[in-house]
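This is the structure, below, for whatever I ask next.
One protein chain is absent from this view; the other protein chains keep their places.
Chain nomenclature is as follows: A, B and C, assigned in order of appearance, with residue numbering initiated at 1 for each chain independently.
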Amino acid sequence: MVEWLAKNTTTITIWAGALSTFAIYSVLYAENRFYRLFEHIFIGLSAGYGVYITWSEVLRPKWWQPMVVGGKWYWAFAAVLGSMFYFMYSKKDAWISRVIFGLFMGLAAGGMFREFYEIYFPQMGASMKPLMANGMTIWDSVNVVIFYVILFASMSYFFFSFEHKNVALAKSAAAGRWFLMIGFGAIFGATVMGRMTLFIGRFNFLINDWGPQVAIAWKSIWFKSFVALLFLAAVMLILIFKSHRKRKVSTLDGK
Amino acid sequence: MAKILGPHHGWILAAYIVGAMVSGAIFLALLTTVPPRYRKPIVMVLTFLAGLFYSLEFLLPPEAWFFVKPNRNPLTDWRPFVGTLTQIVWSFALLLGVWNLFQIHGKAVVKRGPGWYNSAAFFVAFAAIVFAGFAKDMSRSTAPAQLYTILFKGFLTSLDATMFSLIAFYIVSAAYRAFRVRSLEAALMMSAAGIIMLALVPVGAVVTNWLPNTGFLSIFRLEKIGYWLLIGPNMAAQRAIAFGVAVGGLAMSLRIWLSLERGSFFDRQL
Amino acid sequence: MIGTTPYANPAVWIVEGLLVFFILYKILSARRGRELFIRRIPGLSALDEAVGRATEMGRPMLYAPGLSGLDIVGLQSMAILSHVVRHAAKYGTRVIVPLADPVLYTVAEEVAKDAYAAEGVPEQFNPEDVRFLSDRQFAWASGVVGILHREQVASAFYFGYYYAESLILAENGQMIGAIQVAGTPATTQIPFFLASCDYTIIGDEYYAASAYLSREPTLLGSLVGQDYGKLVIVGLIVLGAVGVTLKVLAPDLPFVAWLNDLFLKFFPRGL
Partner (left out) sequence: MGILARLQNIDRRILYLLIALVIAAPLLQRPRRHPHIIFSEVRNAYKTLDTVPKDKIVILSAVWGPGTRAENEPQTEALMRHLFMRGTKFVVLSWDPLGSDLTYDDGLRIQREMGKQYGRDWVHLGYNPGPMYTVISGMAKGFHQVFKRDKLGTPLTKLPVTMGVKDYRQIGAVAEITPSGTVWTWIAYFNTPYNKPLVYCPTAVMAAEAYPFLDSGQISGMLNGVIGAAQYETLLGMEDKRTYAAAASWALSSAHIFIILLIILGNLGYAFMKRKGTREQGGRRIG
């Protein structure tokens, strides 16, 4: 077993990849058992991977080794802090988990001033555009005006506390919403290509990596008969699924 | 002080670690005896103090008068330590989630309800990758590393990539269904998306290829319009959203920091 | 950002100070009982409608906080969750909450438990309905897709921080005919929610949600303060734009150069 594994790691990896790919794509037709199985494997693997990687990339190098090998004993207090999370399972002392939550929320909240400065100050700076300058064409000026109209109209849409009885504000907010929709359309359109290349990536994997493996396997009589069996089983499953679904539809059709 | 902090080795180190653990346990035990009416104020004060760290670290420039030594904000030196500490303590919380998964799937396996074998598959996958991962780092044999490759590269990354690539399909059905001229809003969104989709591919740009490449008319070439939409209106609209989100985020952080936040989680008796 | 000091400068103190002042001042005045107006947010009004529909159909609901952790986005999501669960508890409808962050999971469990207790039906709370799925983005998404289909949810709510998985969830929800309401501060994901959900709240409507739903004076006051804060930003931009324009039109005016240098110094021109 171990030897066989060692000899065929690449082959098995590619087959596992192909199987996973088909399992996930099957949900495009309908949610099914094959998908469900792989969904659970996926969650199991990622949880296990999380445990492993948390230990090997965070806890071991940053906590365990400095403490046990490096002699920095005070890291032991980190474990005490960490254990405070688990008090939430206690009815009486659940508040202790609140202490650690409070500490973390405070830390996160304290970062707000820096974050506001680092992310949004440059954006404010970039928004201060001259309407006219040396070397700017009329077209550039028009663009700047358009920029300000869209910026301020869209911002006015997000004023919550001013009653939109003021006609100018109401109009501006409505226009702002239209501008926002143009922006969202632009994002949508610009995203399509990136998403399509993701599928091309999977397709290339199936054709260029898995394809040759299938060609190799096809040479063996065992594989051929296995495929034939699989085909038969699939046909039967589809037949069963169909009759099963007819019954199900009548009960679930609440729409 | 420096002598206490160590580093220590051997038995002394073990004693220190055990001592730290025990004192930690005593501290926690003391916390359990705090009467309810002091609990909320304690959490509030700790939240405020924790918030002070990063705020002051940023808001007090090194040239402020009260930093005597050659212009340093002492909190800055503590940033890496606080960062590491946060990461470590946070890592301990991971098991909260894993524990919940174990509970739900364990129950399913024990009860043998419908689909229990899926939950069994969860446990197998979990155990396999944890075993392969740790065994790979500890043993000299290559077998665990190969098992790890199969699980990680074969399954996990393929599942990740395929799940991600599902969007290629969903984006088609979403565009097809949503982009109907029902309202001005839908029409605007549709037109912007359509123009940019055409503009980004050479085949689409053929539509306006008859226009000159320079001069006034060139601005009506599709790729120019698409480009303009992206850096013009799109950027302005995104920036408007960004400013709103910025102020909203600042306000919420402020409320949490000063324990002014309201809502079930914050109003609860402790 | 590159080329900027890592510490606050006078502009930061003034601008952030003004924002903090307006927010706190409005919170305090609201607490003293001043009536405050807040405009309608259709997406949030739709929450109750969606709960009602699930009740009518006798099918559960799904509330997904995205990949948010225990931060402001996640906590805001929890405030909306509390509202949804309380409504659901009133009618005895199930709410399934799949989480991607182990710590937020514990918070969500408490919030749900409290909401049932507040409606006087603590026994209805089923701990299995609040579940941690995975902290890995697409493993979480695959799990939510599975839940959507298997539980045939009637309504789905997506409130929190979302990345690319937004469309995967929303399209699957659409497939099973669920009524869907979404909101996220992640601008790049809003178009996909708009395309697949029945109601989508945009941008910082997300941060207005808790005030809107609870009508709590503190939160309403903060919301009004935020509006003033946004006015401050608008004012700054106008001032800066006038400054840079005047520098070209009337470079000899005495204060123009000074104003210009000031803005150039404190507002780095990133893009």
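We take it that contacts are C-beta pairs under 8 Å (C-beta built on N, C-alpha and C of every residue); 3 or more make two chains touch, one makes a residue touch a chain.
These numbers were taken from a predicted model, which means no experiment stands behind them.
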Option from B:M21, B:L95 or B:I231 whose C-beta touches the chain left out: B:I231
From A:S20, A:S127 or A:T191, residue that would touch the chain that is not displayed: A:T191
Selected residue (touches chain absent from view) among B:V45, B:A64 or B:V206: B:V206
Touch criterion as defined above, residue of A:V2, A:I200 or A:M236 at the omitted chain: A:I200
Options C:F22, C:F138, C:Y162 or C:Y199, residue touching the unrepresented chain: C:Y199
For chain B, residues in touch with the removed chain: 157, 161, 168-169, 171-173, 175-183, 185-186, 189-190, 194, 197-198, 200-206, 209, 223, 227, 230-231, 235
Residue ranges of chain A at the interface with the undisplayed chain: 28-29, 187, 190-197, 199-201, 203-204, 207
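By our rule, only the chains that are shown with their structure count from here on.
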Pairwise touch network: line, ring, star, complete, or other: complete
Centroid comparison with chain A (C-alpha atoms), farthest chain: C
Chains most often in contact, by C-beta pairs: A-B
Chain centre separation in whole Å, for chain B relative to chain A (CA means): 10
Chain B, residues touching no fewer than two other chains: 58-59, 90, 93-98, 101, 159, 163-164, 166-167, 171, 175, 189, 193, 238, 240-244, 249-250, 253-254, 256
Where chain C touches two or more other chains at once, by residue number: 8, 12, 16, 72, 75, 103, 106-107, 110, 133, 135-136, 138-139, 142, 187, 191-192, 194-195, 202-204, 208, 223, 226, 230, 233
Residues of chain C defined as touching chain B within the complex: 5-9, 12-13, 16, 19-20, 23-24, 27, 72, 75-76, 78-79, 82, 99, 101-103, 105-107, 110-111, 114-115, 118, 128, 131-133, 135-139, 141-142, 164, 167-168, 170-171, 174, 185, 187, 191-192, 194-196, 202-204, 206-208, 210, 214, 216, 218-219, 222-223, 225-226, 229-230, 233
Complex interface listing, chain A residues touching chain C: 24, 27, 31, 35-36, 38-39, 42-43, 45-47, 49-50, 85, 88, 94, 97, 101, 104-105, 108-109, 113, 116-118, 121-134, 148, 151-152, 155, 158-164, 180-181, 184-185, 187-188, 191, 252, 254-255
Residue ranges of chain C in contact with chain A within the complex: 1, 4, 8, 11-12, 15-16, 36-39, 41, 57-59, 70-72, 75, 103, 106-107, 109-110, 133-136, 138-139, 142-143, 145-146, 149-150, 152, 172, 177, 187-188, 190-192, 194-195, 202-205, 208, 223-224, 226-227, 230, 233-234, 236-237, 240-241, 243-245, 247-249, 263, 266-271
